[in-house]
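A single protein chain has been omitted from the complex, and every remaining protein chain is retained in its original position.
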Amino acid sequence: MSALFDYRTCPTTGLRVDRNAEKLIKANAVVAVVFLAIGGLFGLLVALTRWPAVHFLPADWFYLALTAHGLDVLLVWIIFFEMAVLYFASAILLNSRLAGPKWAWTGFGLMLVGALITNVAVLQGGSSVMFTSYVPMMAEPHFYLGIILFAVGALIGCGVFFGTLVIAKRDKTYDGSIPLVTFGALTAAIIAVFTIASGAIILIPTLLWSLGLVSHIDPLIYKTIWWAMGHSSQQINVSAHVAVWYAIAAMVFGAKPLSEKVSRTAFLMYILFLQIASAHHMLVEPGFSSEWKIFNTSYAMYLAVVGSMVHGMTVPGSIEAAQRSRGLTKGLFEWLRKAPWANPAFAGMFMSLVFFGFIGGISGVVMGTEQINMIMHNTLYVPGHFHGTVVAGTTLAFMAITYLLVPLIFRRELMMKKLATWQPYVFGIGVAGISVFMMGAGTLGVSRRHWDMTFADAALPFDYPSAAFLMMGLNGIFACMAALGGLMFVVIVVGSVFFGKKLAEDEKPSYPEVPPDSAAVGHYGSSESLRIPGTAFLVGIFFVAFVLYYFVNWKYLSEIWPLS
Amino acid sequence: MALTPPSERIWWRQPIAKIELIWIFVAFTWGVLMFFMMIYWHGAGEQNLSNEAYQIKPKVFAEKAQKMIDEYTVREENGFPVVRPPAGSDVYLIARLWQWWPVLELEKDQSYRLHLSSMDWQHGFSLQPVNINVQVHPGYEIVMTVKPDRAGEYGLICNEFCGIGHHNMVGKIHVVE
Partner (left out) sequence: MNENNNMDASASDDSPAPEDIPLMQRVLDNPFLLLVLGIAVPAVFYIIWGIIEITQIPIAD
């Protein structure tokens, strides 16, 4: 490992930027966006097929496309981007060199090769087993092999992140504790290690089973451990996108966390308890006790939910405080009205925050209630929920920060600024529509992962209510809107990265505009004089919505057949 | 700011703003309430999924189901036997590629011990329009007591992906007065 530290000094932030880290961030982010485009295209095909009036793909292609969609966006896009976030939050924010860049490149290579192998396996048609690949349904061996290679590569990336933390501390490249954003990234990395280890533990024997070397994989044990990967991998996203919210609030507003103690303790709740909610997927399985279900599904008395609700207040609260310190003090919402809504980094981040809380967050807690899960399990409510968390939450936040990374890391001026202004709205509202209408269809009983909701070829007839068909049509329309937003993002980012105006070494980018005094805002009011009435009002609305929706679903539950 | 180390070296002793403390208190209390709501429903609610489960070989489960079918079949419907087991009895429902077997006829307001298991891959018991959803595994049976409280014809669809015929896997439960 070379001790040479080849760096440039960032003209905007004054940070030393390790060129190795910078190259790795670029590579991971570019590959991430490519897989977002591929996976998004498959998603559009899925939505068009589930639109009853269009019913685009034949059944076998539908199940193939759905498998590819899940893999490419839920796993590949997001983990590649998270690698970029980890390297950014460690080497760049800590002003340090990256530990073992060769290892980082090895990890990158393994992830890329693994993702390609699994994609080939899916496209060959013999592995349309869905993202979850529940045994005893069997995929081709290279389907599992690709995921395992991808996971090992990601694990190496996490190792590089931890190594960088060690080096930065040893070399005293920063003073005191790591920045809050880095702490959020650390949370993501910790959850990632658990996630990836769980994946390896279950997929390696499954690979051997598909090769005929192991005779039997227990379907319940498989499912339990698989979801330790499958659900926790989405918790990596939550941690990473919350870190991204804080980062954007800092970069756009110069916002300072309201309280380091509160925000970090909220992340600690994630580290300890977020991952046990993998039990959300096991609430209607045979054989678990209600004690196990209740403890795990509630993240140990909802402590991780408290964490999320805290972030949901401190992120907008820190923005409000920063805006008020600039004199935007009129009424409850002048700070919000006069926020830079034309800046896609802010617009994307704020919509991500709102949609994640109101759509993804509330629905997740409701659906994860032991008994209520019974009226939602495996209906379209489930993808409705996680499109609210992972797409409207994570993907939108990652898109938002990309608008800042292009000038800062890729050193290119953003192209098509007008289009960029619109992009978060088109994508965000499209995805919010997808989530809401899928949840609506799920409430009416429509199954997820299902090619034909008319059951035209079934031996016994069954009809969903006509409202369900309306929901799926609306879902299709909003999916087209989201796909358009996704396409806009890919065009803007790929265009800017390859053809944008190059910035000179010491040139500050002109866009997105960072408020000129943002660096000075770090030291507004102490805790005694903190006034964030607008945020208090917003979280009040959130809380009322949460409570009402929660009890409405208990009411729905109470109307089904008595069961015991 | 969030991108730089905390400005106070010992940030743990910094005071927390009142508004944050209130929100933490509200969120925590709400969490505790939601937690105890699940426990409360076990005592007070009528809709609790049974956790009674057994390991069972598909062949053994199929034999039990066949015995019930032989004994209580009352008619046929589209090639499916329609079975009307006595109230309170054990009822076996087979999930297999790509059928729910047999069709059941249950009496309103009577309880039945419903046994579910799969012969092959995982399936999803999804009873419509009541929207009751339970996962069905091969090698395990889940036993739940159901008490249909409205007469009518219920569709039974599969909502766990089980291969290319998944969307044709439709069964039926009749609930009669």
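Order as written gives the chain letters A and B; numbering starts at 1 within each chain.
Basically, contacts are C-beta pairs under 8 Å (C-beta built on N, C-alpha and C of every residue); 3 or more make two chains touch, one makes a residue touch a chain.
Not measured: the values here are computed from a predicted model.
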| remark: Considering the complete assembly, the absent chain touches shown chains A, B
| Residue among B:I19, B:M37 or B:A53 touching the omitted chain | B:A53
| remark: Missing-chain contact, candidates A:F56, A:W105 or A:F288, resolves to A:F288
| said: One chain is left out of this view; which of A:T132, A:S210 or A:T224 touches it in the full complex? | reply: A:T224
| query | In the complete complex, which positions of subunit A touch the hidden chain? | reply | 12-15, 95, 162, 165, 172-178, 183, 186-187, 190-191, 193-194, 197-198, 218, 220-221, 224-225, 228, 232, 250-251, 254, 264-265, 268, 271-273, 275-276, 278-279, 282, 286-289, 292, 295-296, 300, 518-519, 522
| request: Extract the touching residues of subunit B with respect to the undisplayed chain. | output: 1, 3-5, 7, 9-13, 53-56, 60-61, 140-141
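One rule holds in what follows: only the chains that are shown with their structure count from here on.
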| request: Could you tell me the distance, in whole angstrom, between the mean C-alpha positions of subunit A and subunit B? | output: 28
| Can you list the residues on subunit B that touch subunit A in the complex? | 1-9, 11-12, 14-17, 19-20, 23-24, 26-28, 30-32, 34-35, 37-39, 41-42, 45-51, 53, 77-80, 99, 103, 120-122, 124, 126, 128-135, 137-142, 144-150, 155, 157-164, 166-172
| In the complex with subunit B, residue positions of subunit A that touch it | 13, 59-60, 63, 93, 129-130, 134, 136-137, 174-181, 218-220, 223, 246-247, 249-251, 254-262, 283-290, 294, 298, 301-303, 305-306, 309-310, 313-314, 317-318, 365, 369-371, 374-379, 443-445, 447-452, 455, 457-465, 521-523, 526-528, 530, 532, 535-536, 539, 543, 546-547, 550, 554, 557-558, 560-564
